[in-house]
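A single protein chain has been removed from this complex, and every other one stays in its place.
Order of writing sets the chain letters: A, B and C. Residues in each chain are counted from 1.
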Amino acid sequence: MTKNLNLWVIPLLPLIGAAINGLFGRRFKNAMVSAVALLFTAASFGWAAWAVWTVWPGSGIALPHIETLGTWITAGTFSAPFGFYLDQLSMIMVLVVTGVGFLIHIYSVGYMAHEGGYYRFFAYLNLFMFFMLTLVLANNYLLMFVGWEGVGLASYLLIGFFFLKDSAADAGKKAFIVNRIGDFAFLIGMFLIIRHFGSLNYDAVFGKIAAGHFTPEAGWGIFTAIALCLMFGATGKSAQVPLYVWLPDAMEGPTPVSALIHAATMVTAGIYMIARSHAIFNLAPHALQIVAIIGCITAIFAATMGLAQTDIKRVLAYSTVSQLGYMFLACGVAAYSAGIFHLMTHAFFKALLFLGAGSVIHAVGGEQDMRRMGGLRKLIPVTFWVVTIATIAIAGIPPFAGFFSKDEILGAVFHSPYGGPVIWGIGVLTAGLTSFYMFRLWFMTFFGELKLGSVELGEEAHAAKAPAQAAHGAASHSHGHADDHSHGHGGVHESPWIMLAPLVILAVLSFVGGWVGVPQFMGGHNEIEQFLAPVMQSGPAVAGEAVSDKDATTSHAGEATPENTKEELFLAGTSVAAALIGLFFAYLFYYKSPELPDRITSKMHGIYMMVLHKYYVDEGYGAIFVKPLLALSTVVLWRGVDQGVIDGLVNGAGTASQGVGNELRQMQSGNIRSYAAWVAIGGAAIVAYMIWLGVTR
Amino acid sequence: MVPLSWYLILSGILFSLGVLGFLLKRNIITIFMSIELMLNAVNLSFVAFANYWHTHPVADKSIVPLSGQVFVFFVMVVAAAEAAVGLAIIIAVFRTRETLNVDRVNLLKL
Amino acid sequence: MNPIQTVDYIRILPELVLTAFGIIIMMADPLLKPGASRKGLGLVALGGTIAAIAATFCQIAWSARDANFATPGWFGMVRVDSFAIFFHLLIPAISAVCILASLEYLDAQNIRSGEYYALILFGTVGMVLMSSAVELVLIFIALEISSISTYILAGYRRRNAGSAESAIKYFLLGSFATAFFLYGVALMFGATGSTSILKIGPALGSNPGLLAIAATALMIVGLGFKVAAAPFHIWTPDVYEGAPAPIVALMSTGPKAAAFAVLLRVLFATTSSDWLPLIWICAALSMTLGNFGALMQNNVKRMLAYSSIAHAGYLLVAFAASNEIGRSAAIFYTASYAAMNVGAFAVVSHFGAGGERYVSVDDYSGLGRRSPLLAFTFTIFMLSLIGIPATAGFLAKYYVFNAALSANAHPTALVWLTIIGLVNSAVASYYYLRLIVVMYMREPVIVEAPAPASGAMKLALVLAAIATIYLGVMPGRVLTYSDAGARDLLPTAAAAGSATPGSSTFPGPVATTPEK
Partner (left out) sequence: MNNSILTLVTFVPAIGALALMLMPRNDRALRWAALIISIATFAISLFLPMYYDYGASGFQFETNRNWIGQTIHYHMGADGISMWLVLLTTLLVPVSVLVSWKSIHDRVKEFFVLLLLLEMAMIGVFLALDMFLFYVFWEATLIPMALLIGMYGHERRVYAAVKFFLYTMVASVFMLAAIIWLYVHTGSFDYSVIREWIRVSIQNGSVSGTALQWLFLGFFIAFAVKVPLFPLHTWLPDAHVEAPTAGSVLLAGVLLKMGTYGLLRFNVGMFPDQAAYNSSWINTLAVIGIIYGALVALVQPNLKKLIAYSSVSHLGFVVLGIFSLTTIGADGAVYQMLNHGISTGALFMLAGMLYERKHTYEFKEFGGLATPMPVYATFFLLAVLSSVGLPLLNGFVGEFLVLSGTFQSAMPHAMLFAILGSSGVIWGACYLLWMYQKVFYGQIHHDENKTLPDIDGRERISLVPLVVLAVIMGVASPYWMKSIQPAVVSTLPQAAGVKAQAQKDHNQDKPDLVSPVLPAAAAVPNASATGGQK
């Protein structure tokens, strides 16, 4: 049974919203702008929900459900359609994107109420929704790439929303360019797919793999190459090592943007892409191994960087990077459904954390430095409670959402040939660190004394704050309004309900969201894994190594033998213990004896400075890539080759010609007798030549 | 009988003398005379050749070998015309430059 | 039978007409008040040139009726074939435009003498005769007629030292070179017993003796001088700079065309092609010396003089090709070059104003603003000289190089010559472009506006411009003429004479009659 769901409407609705607001929004009142934006986002969510409900397994509609609207690009034998693809994977994604997106839209109505460029913000936000939905609904890589690049654009625009601030403009540009480096690899990956499959359509590509045309022996190199290219593309979008550097800077954008794009949706695109391409990855064990390693490194690396941050949003940013590392790790051990599961729960609690942080920032009048916060528990109780839920969720304490998904991943890692105990150990350590820095944030923000304006901040914070304050004067007069609100509130105040309502909904989801994946040893059915199973098994029954690890993951999820259960319980217990240890240290350092951190940092100054400066990665990239490149371009290529060598040759030829001309005309002495001599000599030469010719003949 | 080549060599020497005169003399009039010398050298050739062809008739009867002697008259007429014009020009030069030294007639150059 | 028939008079009708008009002017001049404008005489002269053209049409009509018209007349001295007729049309046309340009010029320079026009006509007689003469001594005489006239005309700005210097240089060096030519004629006479071009070819065969070779060399020297080919080009810049601009227009095109005609007749008289390497070298040298010499010139007349050396070089490329296409290309080139160069010098002569004050490149600054039409026409001529398509200069160059590349003899050498030529024409575009640049892209340095062009000048410019464009866009008819001329040049055709009447018939009336 087929049914036309008109899937194209889902992305198109936000696009219409964006177009309306973008073209006419300047003349609209704020209410009108938000009405348009919300209406189209809600409609998109509604349509998506209806479509998902219609094709829900058991409805009799075959999945994946593919709809093609027309041809987008065709050349030679290659063609790419405007095609949409709905299966269990994209169902989850489309619901998360539209659902969380809609909530964040609502929140933004309150949060952005006093900012200039209100219409612009919502236009961009809707534009983002359009591209993100295109990304998850596309039925081919090229259309996915449309969304892929498009969300990059939206991210660029939204990060640079406060474009009067140089730091914001820089961050937007950085995000786009770093993403483009990943996109470059994605492009190459697509070329490889075209070369070997002749198409970019999922059904064609995966169909061929499923049909068993390729054995790992024959296709090993190709699949590894494709998988590595796609993976590198994903490291850009999903902020993995080495391309994660843009995400922390992206916090220059308004907080709802951070929540939507840089936590819940866009950054998970890479995970989605790998999960979508699992059929390819399964045939490329080396690539999987690399994915796992990158995910692992990113997770621990970002977690350590998160330890020393004092900017509330930056802590969350590094946390996001770290959690994305988890998801990457999940993909790397071929536990794709676990990755998607974590993606979903992460979307809930991380969006909640960002929005909560936004609410805090809103409450304290634009302050983002946690050292100036404290004791907000009483002043903004609703925010406090929702953030608490989110913090527990991300720390991985049961029965909150984060626990289930994280446990799922760690379990898979432990069993997988690409994971193993070492990587698992790092994962657990990361879990502990996560718990530590999240509770650190929690304690610093909500407990102790409110220290607004009273604390002498370190040089770092000054440096970071300076441009923002410099920008402030101009910003308050124009629509490019910085995050720090200027509608001077005397004291701290709770956010309006339009902002709190989404927080509450997300809090509920953060709490219950994990229950769809309760593992069997706990008496659950792990619904999400079963739900996704048809997609993840649409890949081939592959031979050799890939099959064995596939077996490993499925056995882990599928059957529940007694030994298994014991082991699972041990694993789960370890990760919960790590979370609790993290909580304890956070309590110790930031609640019980707040002077302790300073003592420790003064003792381990070198390491602390390194962590505080994020391992000098940005500086390193600058010194290794950016500066030499600019110097090369300016000195060698432009001034040297272009103006020096090439133009030098060209102009030199001109000057030389003139010189020759000048020399030649010296012949023209003006003296008749010398002229006659020329004629005579010429004549003599000609006669001599002719006679020589005649004589020799 | 004097062979043809003697005349031709003489003619060549005269012609070369004319050329050398042109190249070496500075007075415009002298130079002009040198040109006349060259023309007359040619005339000598004409006459010599005419005589030669007169004694060595060619197959083609339409060729009139005597024409060589007639040519000399043409050349002389032309030379006379040239002399008239040339002297006029020399006078014009003298008027403007007040010199007949050819080396000083070098306003136009490069 | 009277050796001189009526048809013989038809064969020299243009010369006769021109001479008659010249004499009328000479006789009328003393009757006019001294110091009065001689414009009337100029108009008479103009009438003379037009009459000469009409006379040529008479020849064309005659040739259509009389198949023997193209056989040599006047005791085998004059041969009016399509080749000659081409130049009979071209040369009086050049003179006509130069006279038109002179009408204004003489008033501007305050020159009041009628002989000027008479001399132009006599010079034209010489040139016209050169193209139809097939007898070396007659060629010599015709050459002298045209030369002596131009010697005088070159010095016509009597109060100007430069003009006198120009005249004396031209005169002395011209005579010098003519002596070489004459010596060549004498040697050729010695080698073959004849001075008729039509007879020396068969007499020499394909393996001429030493004497004939030396004779050819000497004639090349003389004619090379007249066409300003390197290394005999050296007089050109000085003479052109000093001579009156309209006269430069004439002598850079008319005598040159005629000399090229003679060169064509002489060089292709024999089947021997010993001279090919020489012409190759001359062509390469002329192009290079001319173009590079022009690069640094600041005086427009002098620059155009160097340019004319370069163009002689391009023309010689066609000679070097040594095939029928090449000969046709050479004939076409003379016409094209005449059109654009006469036009260019007409502009120079108008713009130079009294005493030819404004002849430096800088003086042309902002001309596009001060006198848009003058600048526009000048631009057309410059573009044509560069060789931009849709102008005569381009097609002329194109045919030349086409000929060089289709040559069977020495193909490699000719490919190189073509490349030298093409690179040269690219280099050349710099200095022509410089004039366009200053006219349109610089602000004027002279404040006074150029005097408005007189009607005659306008007519001259328009005629030249139209001819330039016409030859560039619709050259078809002129090309058929030049092709026919090239065919008639061939010694075999000439020897066959009446045997192949079709080839010696000027195609003009044949082609045009059905249309009328």
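One rule holds in what follows: contacts are C-beta pairs under 8 Å (C-beta built on N, C-alpha and C of every residue); 3 or more make two chains touch, one makes a residue touch a chain.
In this text the structure is predicted, and so the values were computed from the model without any measurement.
K.L.:
Under the definition given at the start, what are the shown partners of the omitted chain?
P.N.:
A, C
K.L.:
Quick one: which of A:A31, A:I73 or A:V422 touches the chain that's been left out?
P.N.:
That would be A:I73, which touches the missing chain.
K.L.:
For the chain that's not shown, point to the residue among C:P92, C:P255, C:G293 or C:G368 touching it.
P.N.:
C:G368
K.L.:
Which candidate, A:H114, A:R195, A:H525 or A:K566, sits in contact with the chain we can't see?
P.N.:
Of these options, the touching residue for the absent chain is A:R195.
K.L.:
Which one touches the absent chain: A:V9, A:A113 or A:L153?
P.N.:
Answering carefully, the residue with contact to the hidden chain is A:L153.
K.L.:
Based on the whole complex, identify which of C:A36, C:A426 or C:A449 touches the chain you can't see.
P.N.:
Candidates C:A36, C:A426 or C:A449; residue touching the omitted chain: C:A426.
K.L.:
Where does subunit C touch the missing chain, residue by residue?
P.N.:
Given the touch definition above, subunit C has residues 368-369, 372, 383, 386, 388-390, 394-395, 398, 401-402, 405-406, 418-419, 422-423, 425-426, 429-430, 433-434, 436-437, 440-442, 474-476, 479-480 touching the missing chain.
K.L.:
Going by the touch rule given at the top, which residues of subunit A touch the chain that is not shown?
P.N.:
Within subunit A, the residues that touch the unshown chain are 22, 26, 62-64, 66, 70-78, 142, 145-146, 148-150, 153, 156, 160, 163-166, 169-170, 173, 176-177, 180-181, 183-184, 187-188, 190-192, 194-199, 203-204, 206-211, 213-215, 218-219, 221-222, 471, 474, 478-480, 629-630, 632-634, 637-638, 641-643, 645-647, 650, 654.
We take it that only the chains that are shown with their structure count from here on.
K.L.:
Indicate which of the five shapes (line, ring, star, complete, other) describes how the chains touch one another.
P.N.:
complete
K.L.:
Any idea whether B-C or A-B has more C-beta pairs in contact?
P.N.:
Output for the comparison: B-C.
K.L.:
Let me have the rounded angstrom distance from the C-alpha centre of subunit A over to the C-alpha centre of subunit C, please.
P.N.:
78
K.L.:
I'd like the Å distance between the centres of subunit A and subunit B, where a centre is the mean of that chain's Cα atoms.
P.N.:
Whole-Å distance between the two chain centres: 97.
K.L.:
Mind pulling the subunit A residues that touch 2 or more other chains?
P.N.:
Within subunit A, the residues that touch at least two other chains are 665, 668, 670, 672, 676.
K.L.:
Hey, what residues on subunit C touch two or more of the other chains?
P.N.:
Correct list: 168-169, 172, 176, 237-238.
K.L.:
Using the touch definition up top, name the residues of subunit B that touch subunit C in the complex.
P.N.:
Residues 8, 11, 15, 18-19, 22, 28, 31-32, 35, 38-39, 41-42, 45-46, 48-50, 52-53, 56, 58, 60, 62-63, 65, 67-68, 71, 74-75, 78, 81-82, 85-86, 88-90, 92-93, 95-97, 102, 105-109 of subunit B touch subunit C in their complex.
K.L.:
Once bound in the complex, which stretches of subunit A touch subunit C?
P.N.:
654, 657-658, 660-662, 664-665, 667-668, 670, 672, 675-676, 678-679, 681-683, 685-687, 689-691, 693-695, 697
K.L.:
For the complex, which residues does subunit C have touching subunit B?
P.N.:
76, 137, 140-141, 144, 148, 151-152, 155, 158-162, 164-169, 171-172, 175-176, 179, 182-183, 185-187, 189-190, 193-196, 199, 203, 237-239, 241-242
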